[in-house]
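Of the protein chains in this complex, one is absent; all others appear in place.
Right, chain A next:
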């Protein structure tokens, strides 16, 4: 935890840094970004898209002569992680869309990440090659085999430097373990195991073993007619390798301890905010469904995102969250149309900053929101091409709910619901954020004074 950084004070200004992707009217479906994740040092930034491709950006080394410009992110590697499949036995079409990417902590010169689609998790190794052997006896420089009869002398091959090549190879494929669609993966703090969660089950894997996994949570009822909730997200505790949480479509979070039993169907802690029954409506359950759950870096708090709010829970208090932040409460009067255009089912994610003092989440109209937990200030910013001049300061945006609209405000009815920011990421130690706006990736930094 780095004290003192990442507070939304009066002086914190966010500036545009970079945008990746093309400006197109009518986006190709495959280009829609479906996940964004920084690695543990913040040096690498990975994105996954609906076409099953992963693009990794690397931060360039900061040069001494450009003190005011922080390192930019440039393409490091790109590869096709998943392909579309069709399961003939179950008549099931398996999308190649990358649902989640999770980095493993770096243990040697290579980088490792897990990427998953609906059914299969893969471990990818991304490594650099900057030397190659030259001077083979049996092959010539182009790799063609030499006629042994022409070889009269022997030489020892030597390693010579070459242009940097970054290779991505699939090292493990963890398949055929999920009947339903995988929504989360989470690397354990022991760096030996990880879990994958689908709608009804959570499996525990060892990185070395691909043909077996342990089922640790199973909420499938004996009779499917009795199904009332599904698992929506799951994560391991950042420090305790026996603890994990999972959220449900009913707005509850369960914390489980793997030391208690092999099958963690019985939770150790159950987090639920009591609801006033008189407030109940047709939409109550839908908007209470938790779309994302994240542990704080400290491991003391969890943050959950439901359709209209972000909540921070203390692990020591199960009966209600300690903080609730309204993301876009003005949508409450639009629920009918949001239900009709399916937007009410959008799954927004939420992130912590490095010091757990600020939280961020996305909204519609390419807006995203940040909440400072200490000062209780919040800000709404927009990811748009109009503010795309280098180091241009982002102007706070405001949505007006009442009748009278001020000059810079935007009314609720003018919001573009097709421009949604579902995926964002925050650098682990600095004020650099990555925001995925449909097919474009925006990178913002705070102003360097």
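Simple rule for what comes next: contacts are C-beta pairs under 8 Å (C-beta built on N, C-alpha and C of every residue); 3 or more make two chains touch, one makes a residue touch a chain; residues count from 1.
Following the convention adopted for this analysis, contacts and distances are computed from a predicted model.
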**OP:** Would you kindly match the missing chain to its UniProt protein name, picking from "Proteasome subunit beta type-11-like", "aldehyde dehydrogenase (NAD(+))", "glutathione transferase" or "Alpha-endosulfine"?
**Re:** "Alpha-endosulfine"
Original post:
Among A:72, A:218, A:285 or A:409, which one is in touch with the chain left out?
Top reply: A:285
Subject >> Residue of A:52, A:321 or A:354 touching the missing chain in the full complex >> reply: A:52
Original post:
Which one touches the absent chain: A:249, A:296 or A:309?
Top reply: A:249
Original post:
In the complete complex, which positions of chain A touch the hidden chain?
Top reply: 20-22, 30-31, 33, 47, 49, 51-53, 55, 75, 77-80, 83-86, 88, 90-95, 118, 165-170, 173, 175, 180-181, 199-200, 224, 227-230, 249-250, 279-286, 332-336, 339-340, 342, 345, 439, 441
